[in-house]
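Here the complex is missing one protein chain, while the rest keep their positions.
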Amino acid sequence: MCSRCLASALLTVLLAGAGGCERERREYHSTPAGTDARPALTSFRPGGAPLDAAPSALGRHYQDNAFHIGQGGRLFRSYNCNGCHGAGGGAIGPALMDAQWRYGGSIEQIHASIVDGRPNGMPAWRGKLTDEQAWQLAAYVSALAGNVSKAAAPSRRDALSATPPLTQLPAQPTQPGDASAQQPPPQ
Amino acid sequence: MMAMLPGASAAAQADGDWPMPSLDYANTRYSPLQEITPANVANLRVEFTFSTGIDRGQEAAPIVVGDTMYVVTPYPNVVFALDLAKPGAPLKWKYAPPSLPAAQGVACCDVVNRGGVYWRGKLIFNTLDGRTLALDAATGKRLWERKLADINLGETLTMAPLVVKDKVLVGNSGGEFGVRGWLAALDAQTGKPLWKAYSTGPDSDVLIGPGFRPHYASDRGKDLGVRSWPNDAWRLGGGTVWGWISYDPQLDLIFYGTGNPGPWNAEQRPGDNKWSAGMFARDPDDGQARWFYQFSPHDLFDYDAINESLLLELRIAGKPRKVLVRPERNGFVYVLDRASGEVLAADAFGPVTAIDRIDLRSGRPHYVADRQPRNGKVVRQICPASTGMKDWNPSAFSPRTGLVYIPHNNLCMDWLASEVNYIAGTPYLGAESRMYAGPGGNRGAFTAWDPQARRIAWQVKEDLPLRSGALATAGDLVFYGTMDGWFKAVDARSGKTLWRFKTDSGIIGQPVSYRGPDGRQYVAVLSGIGGWAGAIVVNNLDPRDATAGGGWVNAVSDLKQRSNAGGTLYVFALPR
Amino acid sequence: MNAAQREQLQRSWADRPGLVGWLTTVDHKRVARRYIVTAFVFFLMAGVLALLMRAQLAYPNLRLIGPDRYNQMFSLHGSAMMFLFAVPIMEAVAVYLVPLMLGTRNIAFPRLNAFSYWVYLFGGIMIFAAFVLDVGPEAGWTGYVPLSSSDFSPGKRTDFWAQMITFTEVAGLCVAVELVATIMTQRAPGMTLARMPLFVWSMLVTSLMVIFAMPSVMLASTFLITDRLVGTQFYNAAEGGDPLLWQHLFWFFGHPEVYIIFMPALGMISSIVETFARRPIFGYTPMVLALVATGFLAFGLWVHHMFAAGLPPLGNSFYTAASMLIAVPSGIQIFCWIATLATGRPRLAVPLLFVLGFFALFVLGGLSGVMLASVPLDLQVHDTYFVVAHFHYVLIGGALFPLLGAVYFWFPKIAGRLLSERLGRWQFWLLFAGFNLTFFPMHYLGLLGMPRRVYTYPHGLGWDAYNLMSSVGAYVIALSFVLMLVNIVRTLRRGDAAPDDPWQAPDLSCATASPPPAYNFAAVPAVSSRHPLWADADATPCAELPVLAGVRSDRREVLLTTPVDAAPANRWAMPDPSPWPLWSALALTVVFVWSIFDQWGVVWGAIPVAVAMTAWFWPKRSEPSLGGDA
Partner (left out) sequence: MTARAARTLSLLLLALPLAGCAVQGVQSSLQAAADQSRAIDQVWTLMLWVCSAIYVAVIAALAWAIWRRRRAVQREGRTRDPLLARALAAWVVLVVGLLSWFVAASFLADRRLHAGHADLEIRVTAKQWWWQVEYLSPQPDQQFSTANELRLPRDQTARIELLSGDVIHSFWVPALSGKEDLIPGYSNAVLLTPRRAGRYRGQCAEFCGLQHAQMALDVEVLDAAGFAAWRARQLAPAPAPSDAHALRGAQLFLGSACASCHAVRGTSAASRLGPDLTHLASRRALAAGALPMRREALRAWLADPQHAKPGNQMPQVPLDPRDRELLLDYLMGLR
């Protein structure tokens, strides 16, 4: 009898935590299948219906994985992204932790902005980092805006305390984004 | 007792023009006009305004020659010529140079421009994307253009050029991107490069020759621009020249400072890091260095040494000396003998915790040991903050009062150094910081410094850091602006605020005063928040990140409520 | 005592029938039994991890297990062995035996006891489930920051680990409090402190150590969780936090932890040696003093785990001296046991065999421990396989061998059947041989420069043969435990029934039936010597045990005695079975797991905990224990 109780309890916990596998995998030996889809820079399109903003499976894969987000954070500092974007509040470049996205806030759009660069100063990193690294960076940038799974988001860094820990950031809408999306960041 | 160098102000025409941002080669920003006085300044009112249509940080000084005023805007560096002879000063011409938008990505501190210079019928100015242009001042036609800086390496041009003996002197910006600093001289007629003096590297690149006689032993030696750096690091060593140049026609020397060494993280560049964070005296003809003095050997906290040098005569030990007075970023007012580079005095003009004192014998600052950053450890309460006790925004000097009027910050910071990678075209910093108000809680101050007595004569405390230049007039008034948009006139002798006017945006520009075609005295200033300090507004930074904007956001997290972006010229005069 | 009274006692102390009774029981024996079984299950699971690791290390450059999984395995192996096996099983054995040895009817705070078991069970299930789901700990059982910080251990792996510590610490503290209370107030009348069995003494010292040591690691792990969840700065070196703070807090617990595991084993050895030498232990007083001294000294030498951290050299030398000093009480005890054996009439039964194994292994481990206390020598062998060898000699040799001896010794008391001596001997020799084959070469590996916690190693450094031996040895150890399981299963099916006093032991646990009835003792025994069941120093059995009358049998009543002299002081009614400890534990589990993901889990999750605890402590007239007419 007692063993049956144990077994059923175990099973419940297993089912409840089934999301753990994907979230925690240290996926250091993969190259993402190249996505052909060119993310749109705006949700506005003729015909009346706005573009669907649901992230792709690949994007979600990176957004939900704690290791990829963590690696992205490391790269964010290694490749001097922090020099222009601070710890997410921006400096030379725009803030990344607010709800305002010049070129779109979905992970696909962020990935495209990193790889292709953007006018007004964002360099094109194509060829200077691998596609997987670009996805990891995009996942971290999503985390800066509170747009990743809370269980995968990193907390404070072992560094100067700059922002609230990313686990504590409110999630923000990731509309496909317009350069003119003028939502003031929270004060 | 004290006088401006006669002749140095020869360029300051008695007729009341303002042909270059500093007005004169001595960098005094002292207008001889005396129509506006403490007695009547209360009546000062707006004569006309002009919207530049560009709402980034307006750091330029309007240039006035004859009946025309020239305004250079931040990127995309549009030049407007306004006809002062006509009522309301309508637009005479406008020149919009073609530009590279990517340059905005390597401009450390907003896409600013500190103004043009008028020289013999030309208006000469720099563009952010690395070019120097000369326009026909009458028509706005381009006369020549020279590309000097490469944005792919992180170089930009933000300074106001200076013309000395028919040579246009231009230095680069980009000390936050691991560039190598230089000052170049171009032929003012054709734009042909004449010489280029680097701030790091072998003596041949730095234009150090047999005529180089620095006062202090630590500046003597062969190829110090290489040997005072770790292997190869001088190539990324900064020392950019983006501030003010003074010229002494009698000694025939130019004086200018070099910016911070790269990267910010001092642990990555052991050594004195010559010739960064110091100042050169050079022969303007061939660029050869005469002397050098380093304000911050092995600079720890981004203390660029690009501030203005006021060329004055002071009585020191009973004898009149030709000196150079510099309110420095590191918090000290230096008095140097301008012939030799010897430090005659160095006194703190605000709370300094990073440096004990300046040893006058060796000329070296004594860094406070427990404020020395080490990788991975936050150092707290560093005063002044990396933006300096006083940043680039220039002070003014009035020979009538003998005081130097210094608009400055009162900020301290916490600083964390960490290892940084050099990737060309990306920031090369290796440090994060949080700035905050220094002792007293006022983030800015307007200080009248008595260089003779070496003490503060009076001081106006300002809530926000002061980022505008100062203007002194013969009417015994001093003008400056605040980041929340107030343009103020204070009594030059007491510091009492006599008049103020609220402009539409924060003021970080340089006020000027001129005599209009109608013979009246005018005061002009550009209003438009921005720059390093105002990036939170113009770049919409997120105040939840204390390190945003290079640490400035933490110090001015309320700025979005205090000021909005703008870009308007204000011109004031007494009622007719 | 007549049959009617016994029946009344049985009624008063019986659990409710069926599943409800199983879930609500507060009987120390039932709780301890399931504690022991659960701990052994965790032991076997952690052992399987060890087998997998040894398979990966059998040859250089093997690729059976990748670094990520390997790191999780050794982290969980260490954590489970320390937190889910070693400490709980020692406490569990005590929960079973201490009330019996003291001659009382139940442990103090029996509901807390049940609660502690459920908390422990849920914590253990949580961490193993997490491991299966790839959320296992990955920073070692020591969890050093900053490797366990958010920057270097992303996701929730470390949070589950840190919370597992909280679970086991709550459980451990509850038991420690119960044991101290039981020992100080429920001893049989006449059992003065100086007449307490050495096992009880060791559990008293151990429990006090638990109470002082465990809060330190709970603090450390809570700091870690808040650092990782809400961004506190306790361990952030940049902002003035300190990674060494973790090490100090951890080892302030971690070193006493070793003694918390090892001291109950000393008590077991004393019981076994006394019984099988058939004479009272030599040097009872020095033994007690040695136990107490060990308990104190254990708190003064945590820094010897940090000699390589660059602390001031003079301070390090102080801890060298302190660490070596602890060899003195151990030496005293070794001497006393050998003296007891030498002057007794030893009977080489399986329990004593394991104790002899203890001597052979623990003395070796203790001596290598003396080496580790030396700063310069430690700098060479610290964090190498030498240390792995050392602590396995100390923990397996010093704690597991006595524990297995104790299993053979007390199994008849607990299960009522005698284990096979033949299989026992086989197990012993297999284990002894396998253990030495596994761990002795590791000394040499460490000296040859092999660091611990490596998932692979290169060929050509002279490590290959020793590693292969070690891996083979690990499977021999596994085989010995298979034999033990066979022995237990066979015995439970058709073993010989055990008498009340199968080994002629001198303590009160043998003064009742095997297995004991729910009320333990029909009458409260009275004690007048250290060996209530022996008439003289030659272990002659007593004819009759004096008893004390007057404790009620119509309700759950125990006799309370004074702390030092054990004079009868009071009668105290014990609580009845209750489901609320289980519900409280469940609610607490929800809080702990929820708070891994969201700090508000602590706030909202506290409500069900408060409800369950309120119901638990709500005075009910229906409960006879609260009628109160003592």
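A, B and C label the chains in the order they appear, each numbered from 1.
FYI, contacts are C-beta pairs under 8 Å (C-beta built on N, C-alpha and C of every residue); 3 or more make two chains touch, one makes a residue touch a chain.
A quick note: this is a predicted structure, and the numbers were derived from the prediction, not measured.
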In the full complex, displayed partners of the excluded chain: A, B, C
Contact partner of the left-out chain, one of C:Gly47, C:Pro280, C:Gly295 or C:Gly398: C:Pro280
Of C:Tyr59, C:Phe152 or C:Phe212, the residue in touch with the unshown chain: C:Phe152
Contacting the left-out chain in the complete assembly, out of C:Val370, C:Val472, C:Ala513 or C:Leu548: C:Val370
Contact partner of the left-out chain, one of B:Ala85, B:Ala348, B:Val368 or B:Ala424: B:Ala424
Touch with the omitted chain, as defined above, among C:Thr384, C:Ser471, C:Thr512 or C:Ser578: C:Thr384
Touch criterion as defined above, residue of C:Gly21, C:Gly300, C:Pro346 or C:Pro579 at the omitted chain: C:Pro346
For chain B, the residues touching the chain missing from this view: 178, 226-233, 235-236, 268-271, 374-377, 419-424
Contact set of chain A toward the excluded chain (per top definition): 26, 28-29, 31, 74, 78-79, 127-130, 132-133, 158
Sites on chain C contacted by the missing partner chain, in the whole complex: 66-68, 71, 139-140, 144, 146-147, 151-152, 237-238, 242-244, 278-284, 286, 308-310, 313, 316-317, 320-321, 324-325, 327-328, 331-332, 334-336, 338-339, 341-346, 348, 356, 359-360, 363-364, 367-368, 370-371, 373-384, 440-441, 443-444, 447-458, 460-462, 465-466, 469, 537-538
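In this text, only the chains that are shown with their structure count from here on.
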Chain pair with the higher count of C-beta pairs in contact (B-C, A-B): A-B
Chain centre separation (chain A, chain C; CA means) in Å: 45
Chain A and chain B, separation of their C-alpha mean positions in angstrom: 40
Chain B and chain C, separation of their C-alpha mean positions in angstrom: 71
Chain C residues counted as touching two or more neighbouring chains: 237-239
For chain B, residues contacting two or more additional chains: 376, 378, 416
Chain A-facing residues of chain C, complex: 19, 22, 34, 68, 121-122, 125-126, 129-130, 132-135, 146, 149-152, 154-157, 227-233, 235-239, 597-598
Residues of chain B defined as touching chain C within the complex: 376-378, 416
Contact set on chain A toward chain B in their complex: 77-80, 82-84, 86-95, 97-98, 100, 119-123, 128, 159-164, 184-187
